[in-house]
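Coming up: chain A.
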Amino acid sequence: MIEFRLNGNSGVSPYQQIVQQVKSALRLGQLRIGDQLPTVKEVVGKIAINPNTVLKAYRELEHDGLVAARPGIGTFVVNSFDETTYAAQRMLRRSLEVWIEKARRAGLDDESIEALFVDTFLFSPKELVR
Partner candidate 1 sequence: MIWFAWRQFRLQALVVAGVLVAVAVLFIVTGPSMLHLFDTSVANCRANSDCGAATTIFHDKYDKIVQFMTTISVIVPALLGIFWGAPLIARELESGTYRLAWTQGVMRSRWMVNKLAVVGGASMIAAGLLSWMLTWWATPLDIINQNRFGSMVYDTHYITPIGYAAFAFALGVTAGVLFRHTLPAMATTIVAFAAARLAFTSYIRPHLMSPVMKNISIKHATNFGFSRTPSGLQFIAGTSSYPNSLVVKSVVMGRHGATVTPQWLRLHCPKLIGPPPNASIGKVGSAPGGPQYFNACVNKIAQSFHIVMTYQPANRFWTFQWYETSIYVLAGVALCALSVWWVRRRVA
Partner candidate 2 sequence: MTSALQATDLGKRYGRKWALNSCTLDIPTGRVVGLVGPNGAGKSTLLQLAVGLLTPSSGTITVLDERPASSAEQLGRIGYVAQDTPIYPGLSIGAHLHMGAALNSNWDAQLADRRIRDLALDPRQHAGRLSGGQRAQLALTLAIAKRPSLLLMDEPVAALDPLARREFLAILMEVVADQEVSVILSSHLVADLERVSDYLVVLAASQVQVNGDIEELLATHHRLVGSRREIDNFPDAVQVIESSHTERQSTVTVRSVDPILDPTWSVESLTLEDLVLAYMSQAEVQRRDLVRTNGGAR
C-alpha cells in the first residue's frame, strides 16, 4: 500500500501533494488497478493532516477517473496511469469516433447505433483470439 509524505516547505498545497504522489505511484507501477488506497483514517494517523485534505485529494483523483470510492469498503484504483494504456485508449477513442460518424452518415439514429454496438460487443469473443 502506498504511504504518503508531506513536505511542508515545498509551496505545493498538501492535497496537491497527495494527488501527485498517487499519480506518480501509478506511473511507476507501485500502484496497480485494483489496489486499495489507504483509508482517510490511516493516512491522517501517519501524517497528521486534516482529514478533509485527504478527502479532497481522493475526490480529485476520482474526478480524473483514476480511482473510485466504494462506500463502506474503501477507495480503489480503477485506471492505471500507464503511458501505453493511456496512448492506446486515446487511439481507440479516435477509432470509435470515426465509426460513429460513419454510422450516422449511413443514416442510423442514436438508438440504432447504440443497439448495434451493444449487440456486437455482447456477441464478440470474450478473449483475444490468437
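Here, a residue touches a chain if its C-beta (ideal position, glycine included) is under 8 Å from a C-beta of that chain, and two chains touch if they have at least 3 such contacts; residues count from 1.
The candidates were selected such that all candidates are chains of the complex that A comes from, given by their letters.
The structure displayed is predicted, hence computed values, not measured ones.
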| item | value |
| --- | --- |
| Touching candidate for chain A, same complex, options 1 or 2 | 2 |
| Residues of chain A that touch candidate 2 when the two form their complex | 6, 8, 11, 14, 40-41, 44-52 |
